Structure formats: structure tokens, C-alpha cells
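One protein chain omitted, others in place.
So, chain A:
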Amino acid sequence: MISLLRTIRLTFLHMFRKRETIPYPEEKVSLHPRWRGRIVLTRDPDMGERCVGCYLCAAACPVDCISLQATEDENGRRYPEFFRINFSRCIFCGYCEEACPTYAIQLIPDFEMGEYNRQDLVYEKEDLLINSQGKYPGYNYYKVAGIDAGIKGKGEGDNEEPPIDIHSLLP
């Protein structure tokens, strides 16, 4: 009898608590910045594509839902010719983001990707690439890499000495 009354009391008290549910979609959910949602491809500070087509995200993906082909522009800068994520397979584990050596692929706080047709969950590069640096502003891979891809010449990087004159015998 007592327990019954206690239950009624508790239930009654809950009426005055703050509501856990929200009237979505009228009201939007507030998500943490590190929420692992929709995957995007970001750009570097010069608005060039950050993705260099290294295939590490594809290799890290446990469901093998990333597929791409690397290609090069006339300066030798690598970029993906196509970049496809099959979101109907993606488990949003974030391994691709962790594997990415250039901060190109990022998971953002957005989960509103529902579709009526499964085929529409296949995202191509046009769907993935955004005009933003995402979570890691200021990073440009080609400025720290050793190759010359039209961003900086040989030996012009911050961490590089000028190119060696191979005809010099000075120490």
C-alpha cells in the first residue's frame, strides 16, 4: 500500500520536472561540437581541397563504405577525382577522421540525413565538400609536406632548409 502511494507520488512529482524530450523538428537538438554525424570534406585556408586522396580513410573504414580515386592537377597537387561515401553502410565510428593525415575528412554535428530512397544515401564529392575549414582552422598539408604541389616551392616550407646546391662541397 505504502509503495503504491510512493509510486503515485513520484509520478506526480515528475510533472514538475524539466522535460527530456523536445518537440523536434520544430525545436532543434543542441549537439556537442565533437558529435560524430554527417561526414564532410573540408577545405584548407586557401580554399583548396584538403583531401589528397591518400586512401587512409577508406582503409580505416570498418564497413568499407568509402571509395575514391586520387588524381593530380598540373602542379602535382593530389586531389580526389571522385569521393564516394555510402551512408547506408556508414556506422559513424569516426575512424576515417582519425586516419586522415590532412584534417580533410571530418564528422560534424548533423544527423538529419533521412531519405525515403536508399540510393539517395550515396554521397558523391559534390555532396561532401564544404566551403569551410571545419574543426581545424589554419592547417594546410601542402605547406608542411616535402613535395612541391604549387603551394610552396622546394625548401620554402617553414620546417625546411633551402634546396641543397649539389655542386657545392662546403660543409
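FYI, a residue touches a chain if its C-beta (ideal position, glycine included) is under 8 Å from a C-beta of that chain, and two chains touch if they have at least 3 such contacts; residues count from 1.
What we mean here is this: contacts and distances are computed from a predicted model.
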Note to self: Not counting the visible chains, the remaining one has a UniProt entry; which protein name from "FAD-binding molybdopterin dehydrogenase", "ABC transporter related-protein", "TonB-dependent receptor" or "NADH-quinone oxidoreductase subunit G" does it give?
What the structure shows: "NADH-quinone oxidoreductase subunit G"
Notebook entry, point to check: If you put the missing chain back, which residues of chain A would it touch?
Noted result: 52-56, 58-59, 61, 63-72, 78, 84-86, 88-89, 101-102, 118-119, 121-122, 124, 141, 144-149, 154-155, 157, 159-164, 166-169, 171
